[in-house]
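Sharing a structure below in structure tokens format, with a few things to ask.
All protein chains of the complex are present and in place, except for one that has been dropped.
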Amino acid sequence: MLENPLRAIWAAGKPVYNAWINFAYSWSAEIMAHAGLDSLTVDMQHGMADFGALIPILQAISTRNVPALVRVAWNEPGLIAQILDAGAYGVICPMVNTRAQAESFVAACRYPPVGNRSYGPARARLLYGAEYAARANAFALTFAMIETVEAVNNMDAIMSTPGLDGIYIGPADLSISHGKPPATDLTDPDMLAVVDRIVAAAHRHGIIAGIHTATPEHALKMAAKGFRFVTATADNLLLQAGLESVVKKLRGA
Amino acid sequence: MLENPLRAIWAAGKPVYNAWINFAYSWSAEIMAHAGLDSLTVDMQHGMADFGALIPILQAISTRNVPALVRVAWNEPGLIAQILDAGAYGVICPMVNTRAQAESFVAACRYPPVGNRSYGPARARLLYGAEYAARANAFALTFAMIETVEAVNNMDAIMSTPGLDGIYIGPADLSISHGKPPATDLTDPDMLAVVDRIVAAAHRHGIIAGIHTATPEHALKMAAKGFRFVTATADNLLLQAGLESVVKKLRGA
Amino acid sequence: MLENPLRAIWAAGKPVYNAWINFAYSWSAEIMAHAGLDSLTVDMQHGMADFGALIPILQAISTRNVPALVRVAWNEPGLIAQILDAGAYGVICPMVNTRAQAESFVAACRYPPVGNRSYGPARARLLYGAEYAARANAFALTFAMIETVEAVNNMDAIMSTPGLDGIYIGPADLSISHGKPPATDLTDPDMLAVVDRIVAAAHRHGIIAGIHTATPEHALKMAAKGFRFVTATADNLLLQAGLESVVKKLRGA
Amino acid sequence: MLENPLRAIWAAGKPVYNAWINFAYSWSAEIMAHAGLDSLTVDMQHGMADFGALIPILQAISTRNVPALVRVAWNEPGLIAQILDAGAYGVICPMVNTRAQAESFVAACRYPPVGNRSYGPARARLLYGAEYAARANAFALTFAMIETVEAVNNMDAIMSTPGLDGIYIGPADLSISHGKPPATDLTDPDMLAVVDRIVAAAHRHGIIAGIHTATPEHALKMAAKGFRFVTATADNLLLQAGLESVVKKLRGA
Amino acid sequence: MLENPLRAIWAAGKPVYNAWINFAYSWSAEIMAHAGLDSLTVDMQHGMADFGALIPILQAISTRNVPALVRVAWNEPGLIAQILDAGAYGVICPMVNTRAQAESFVAACRYPPVGNRSYGPARARLLYGAEYAARANAFALTFAMIETVEAVNNMDAIMSTPGLDGIYIGPADLSISHGKPPATDLTDPDMLAVVDRIVAAAHRHGIIAGIHTATPEHALKMAAKGFRFVTATADNLLLQAGLESVVKKLRGA
Partner (left out) sequence: MLENPLRAIWAAGKPVYNAWINFAYSWSAEIMAHAGLDSLTVDMQHGMADFGALIPILQAISTRNVPALVRVAWNEPGLIAQILDAGAYGVICPMVNTRAQAESFVAACRYPPVGNRSYGPARARLLYGAEYAARANAFALTFAMIETVEAVNNMDAIMSTPGLDGIYIGPADLSISHGKPPATDLTDPDMLAVVDRIVAAAHRHGIIAGIHTATPEHALKMAAKGFRFVTATADNLLLQAGLESVVKKLRGA
């Protein structure tokens, strides 16, 4: 029976370590699919992929059957449905600040009677077979981003939305919203306190807590806090860090 | 004078047989343009084409002057206007469930004072000449999809929307919305009864009734019911059915 | 310190002459970047570029460090943020008819606490460096299009929106909205009177008045009226005018 | 240990049924990868794929681990090496008319000391791992096309080329070369006699005999003759045949 | 019966005025197809189109049934056959300096027994129908470029090559080869004398004389000399000239 394999990892109490794809490029995505991560997320908000680029990227990831999620650019049901039709294992929706936004997001990911997703799962049906229609609502993961003061204030209402699988913290936006400079690997005590409150709330609501980080070191710390969907790196970050290190060595000689 | 050629077919009381383009690929689209169908529809909702892919597909279809419609991903005026600027003969809008949604959709397809389409018909002006500005409102076909219980309940209000040329039934979504499994070529008597009610209403309102099917056999049945815009096949369906038949013959030997 | 170079031109009291990019093609964009114009604007509304095409076009323009603005297809925060993340120097938003729409547009271009732009300036950070986070709100230009009767009626409310840098007249839509045929280089006295009222209002509100034209002759006239952001040509117009002239000479022989 | 899975099928005495990919499109290629065929061949000679299109097509096929071969446009070592670097399981080379051409082709597919392929197996190394360098010469299949009178006259010299895994008959070119109209599923007795001579020679030389056909019916006949690499269909043929059948049914009503 | 329409123009004693496509972009190509020129030539040597870009460009040109030729990057039979398969009306081959090169070029454009073109006219068969196989050799135009001293010295041998339809002068290369700076619209008396000798030789051999120019004024002069295939402009030249004129007017004010 079709099951989202990430649910099994969570059922075993383990964290899912995810990497972020900002390159709209299928060959680098295929390299990432071979790296041994638990999942990959294609970013259609701050990354470079639009829908035309998404398909070959998802195909590249499917060569290794790594679960691929997509962060959508905006909470729009048209885009969300296209992503799920393309075979995504789940959707991360940015800027979910209210219960109504959370409900709209979840509805866009679920077929009736639960939601209002339109039927036509072009690539998903090919990948997952005839049972996809019946299993899609249970298969597709829904992560709402908590990344503003407003969202934190509304987090119980958001987290209790039926059908919401998890929340995902965007640390840079959360920092800005709190009047701090944008940071990915949070060290500000105030912000860490906010993060602690969010993860605690997620646990209280029985949903997965996810967070964005920039380094495996920080990812491990977040997993230790109870986060179970932890982004640990990104393609562009690895390339930039690698280049910086190379040039430093060359110039330092 | 610029006229949409599909209107002449309807004026003659004949059905328009349409094929569905799910491939975001101009060469297969050109093959479809040579097949002898009355029209082609590029699906930007459940198909693979985004705006970047749409232009070469429409160009490929224009090599044979086959009327090309586009199903938009969502009822958004920005997307709808881009499609008409690109030279589409008409727009099919999914999930039109209320009169307000129908009015918004039609307005997005019409220049003021009728609607609020913004002027800048890049490719349409090249194809249709200087008279396009004056004739565009009459030229562009508007099909609202009836594919939910809510839409059926509101169908008189929707169908009486000024400027709406027709409705288009999405059988799979209509089935799901009625608590049935998704099906394209409907055989469920309850669903067929709903379809009969919709086509009767369309006739009552003097607009074109359209419907999606997966096979020419079912398309002919729907034409016999009075549907005058009938999708009879799709590129991916033909490829998949052809492959299945080939493999069966090879393996059956 | 990171400054938008167009602000310096305006501070010197001079007009910015802009050209319009309708081709979704990086090589013609690079040619335009070498032409010696003050700025270029990629049109994602009536032009051919979608987000996938935008990146190489912006890269091509960056080879000469010409300020590149983008006209977005619609007043949607998701699209607007992507454009700014891609390194655009500013955004032109079509069909801003009300104060609320103007506020929503400006908010989408500004990080909190001023607006609600989400942080993740992929290409902008590479181009503009670490100070981009702090300087982005001052850097990104915001132009609201005044192109309907409704917008003219609301122009004081629109123009007084905090953070709005300027308005941009779309003459064709403005004409249609006033019941006139679409025209780019306006000659109708009624329309010119409307234009005069708009530029006067912009000056009253201390913001930049911009306008779309099709020829340098008309652009100069508009600059003489006080417009300080004046589009003077477009790639497709130049190609079409050039072809027409060539064919006339060849056939006239 | 890395083995080309097609060799196991042949070791078991069974034919490999192959389908031909003429579409330069990764989504239709992925559909073909799910069809249950033994292999797929991307045609870079008369098909639409160039190297840029090849990578996503091969990625799409890799989602199901179907062996993908490529027919190269011409017997050029630069192109052949790129195809193998991209992860192809084998190369079909057109118009191999002499022993020297066969040797040049095989050399281009083999690392020294056997051949002169340049090392840099970008995607192949990712797919097949560290052992690819050592196993590549045994892994990559080499098929020389016999499709002219000259090639038939030289077939013993060609077929005895060390490292050549098989020959592949191009029936249309072979027909034209013999002064007959081009045909894919050969029925001309003269041509069938030539085909019989070729397959007999291939068996005599202990190499695989391959042939292009357009239908599973003809493919089965060719397998019965002893062909062990038999193309049975093509994407564009299936689409065109499907469209023709649909339109006939619609118009015949 | 399938005929190349340019042959009818020549049979009527009239020149074919051609425009050059350097942009690898289907939308500007479609604009050029509407301009009223006799033919268009896509340049794959010094222009930007590779094979992947060629197909949508040719499709765009087919929307108006304008004859499209292609200048190939090099005298390679693999590339030449792909271009003809794609539906080109003819091929212009650069740097044909010897009779042997001319024969190789012509052979690549002709099916046996005349030449050695491989059969598989994917798009040509769709456009031109079943008779293409029989008519292709008469349909496809073959132009050999005369653009070096060596070619001029060998021009009688080149021009008498059976199946060669015409020659095409590349003025810039011809100038460089004669030790002059590159020029497109030739004014150097020595070079004009060479041009006169070439056109006279072409007439003597009963083949079409073609030449590249940059302006309609020069094109008319060349037609007056007896050239019957005259390129009069190019997309990038029109854009660059147009931009230069616009900026001059804006800055001159």
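Details
Chains here go by letter, A, B, C, D and E, matching the order in which they are written, and residues are numbered from 1 within each.
Here is the rule we go by: a contact is a pair of C-beta atoms (placed from the backbone, for glycine too) under 8 Å apart; a residue touches a chain by one contact, two chains touch by 3 or more.
Remember, predicted model here, so these are calculated numbers, not experimental data.
Put simply, the missing chain touches A, C, D, E once the whole complex is considered.
In the complete complex, the hidden chain is touched by one of E:Ala172, E:Val194 or E:Met222, namely E:Ala172.
For the chain missing from the display, the contacting residue among A:Gly36, A:Pro162, A:Pro189 or A:Gly206 is A:Gly36, taking the whole complex into account. Within the whole complex, the absent chain has one touching residue among C:Arg123, C:His205 or C:His218, and that is C:Arg123. From the set D:Glu30, D:Asp50 or D:Glu147, the residue in touch with the chain omitted from the display is D:Asp50, counting the whole complex.
Chain D meets the missing chain through residues 50-52, 55, 76-79, 81-82, 85, 111-113, 116, 118-122, 133-134. Residues 22, 24, 43, 45-48, 50, 52-53, 73-74, 76, 94-95, 147-148, 170, 172-173, 176-177, 179, 181-182, 236 of chain E touch the missing chain (whole complex, contact as defined above).
Residues of chain A that touch the chain left out of the display are 17, 19, 23-25, 27-28, 31-32, 35-37, 48, 215-217, 219-220, 223, 232-233, 235-236, 238-247, 249-251, 253.
The criterion applied here is as follows: only the chains that are shown with their structure count from here on.
Counting the residue numbers used at the interface between chain A and chain D, over half appear in both copies, so the two copies meet with largely the same residues. Chain D has its Cα centroid 40 Å from the Cα centroid of chain B.
Remark: chain A and chain C have CA centroids separated by 34 Å (rounded to whole angstrom). Touching of two or more other chains is recorded for residues 24, 27, 31, 48, 236 of chain D.
Contacts between chains form some other arrangement here, matching none of path, ring, star or all-to-all. Applying the touch criterion to all chain pairs gives A-B, A-C, A-D, B-C, B-D, B-E, C-E, D-E.
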